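With one protein chain held back, the other chains of the complex are shown just where they sit.
Here is subunit A:
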Amino acid sequence: MDMKTVLSYEWGAMMPEFIILGTAILLSLFDLFAPKRFNRRPLAWFALIGIVLAFVSLISLLPLAETSILADTFRLDSFAKASKLLLLIGAGLVIVLAASHSANDGLGGYQGEFYYLFLTALLGAMMMTSSGDLITLVVGLELLSISSYILAGMKKKNLKSNEAALKYVVMGGISTAITLFGMSYLYGLTGSTNLGEMSETMARVSDSQVLYLLGLAFFMVLVGLSFKLATAPFHMWAPDVYEGAPTPVTAFLSVISKIAGFVILLRLLLSLFLAASGDTFGTVAFLEQNRVFIAVLAGATMIIGNVLALRQQNVKRLLAYSGIAHAGYLLVAVATLGGGYFLLDTVWFYFLAYLFMNIGAFAVFQWLADANSSEQRFIFVGLAKRSPAAAVAMTIFLLSLAGIPGTAGFIGKFHIFLGALLGSTPTDYILASILLATTILSYVYYFSLLVQIFFRPAATKEAVRFPVSLMIVLLVCVVGTMIFGLAPNIALDFLHQHFGDFTDFISMG
């Protein structure tokens, strides 16, 4: 690769990544050289500016046709753009959460590190969404993972935080090992790391022995990535890590890390295994043939996530299990391929809803937990009296998480349900019924929090004051949850207008 080729690339396509990278570097330099007594909290706003700039540059890139640079390793296609929109909105909200933490959250003097590690994790996630090659994909994945390990252990003096970080490293190591093992098979079978080329080779496979190996590779990759999605039975790290990590990190892991995991899973499934043949005659697609395995994982995840959430007294763990349950709902969409038509719209919309309602719930929780120095359910007691605005906001988030009509969460779940019904095989119907049954189950724990908020008498009538920055997060999340619940077509029309039917993504290579 000579200088000429390097210069001929359309580097503008990577502008959002460059901005995040630049902000992270500036922050780390500043943190290194600034005197110790300097308050590092304003750095969060600097990071937020970086995220907003990246968002603006991404918006300006929206009309750009599909672009790939660096020998097809970095692709800016419609799916990448759509996912990055979600990632940046989520990251912007979470960084405000992080900026609004109260003094006694145990982050100590490491706020500076927190902010730039947050940005590198985001950068990793964004690289993953754009990768057109296994190499960039793994690099992005590892950048995200390793940054997250450190973030989870950010509270250095806190035993739980340390435990969380260590567990996360061990489980993350297992996950990476399995994923890479599966990818090495894929490379061995196709002789390439480029997704486009791999897909062409895989579409031509008809030898049953090769198919056998392809199956092994599929399961390795699926299981490896399942750790990132926190789907059962590979979810077990999640509650422990969520509990130990600082709350903004938990919010990050449960939203942004999860979105990145699904994005990567979809990219691999749709670009490699959708086209690959499922039997020796080449009549059935591989994914079509084996989606029942994903369906089993989806069913198990919904059941385990929701059932275990019932028993949690610790709200953070409860939200962790709720996050697992939502990953299960999303896997239903993947397993049924969204009824064959709207998989990507469905997943994208669900994440849009999930992002607002989940980050909003974490925002309320974070402040109450810090104020009470506790993470148990009772911190919500009497919130309706102590801060009516926050109580209403939390109610909206919980109703949306539970999937009550009028909220974005309902529309998201409705689309997944519809997709499952359109699938019209027994598996799809079973999944749809599990989705319904476990949703009803989830009412129990979501509404039990509402009971705490509204019906339990408070020990103190003292008003809870939320900082302005948190209030803004709450407002954004409430507006998002309500608007996309009442007029979902605003988001869907936007999606179709800018990304069409993701045709450039489906037929990549």
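Simple rule for what comes next: a residue touches a chain if its C-beta (ideal position, glycine included) is under 8 Å from a C-beta of that chain, and two chains touch if they have at least 3 such contacts; residues count from 1.
Following the convention adopted for this analysis, contacts and distances are computed from a predicted model.
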| item | value |
| --- | --- |
| Name under which UniProt lists the unshown chain, selected from "NADH-quinone oxidoreductase subunit L", "Sarcosine oxidase subunit alpha family protein", "Sulphur transport domain-containing protein" or "ABC transporter permease" | "NADH-quinone oxidoreductase subunit L" |
| Residue touching the undisplayed chain, where the options are A:A54, A:A125 or A:M171 | A:M171 |
| Which residue of A:F74, A:Y149, A:F234 or A:Y329 touches the chain not shown here | A:F234 |
| Chain not shown, touching residues in subunit A | 166-167, 170-171, 174, 178, 208, 211-212, 215-216, 219-220, 223, 227, 233-234, 236-237, 239-240, 290, 293, 304, 307-308, 310-311, 411, 418, 422, 441, 487-489, 492-493 |
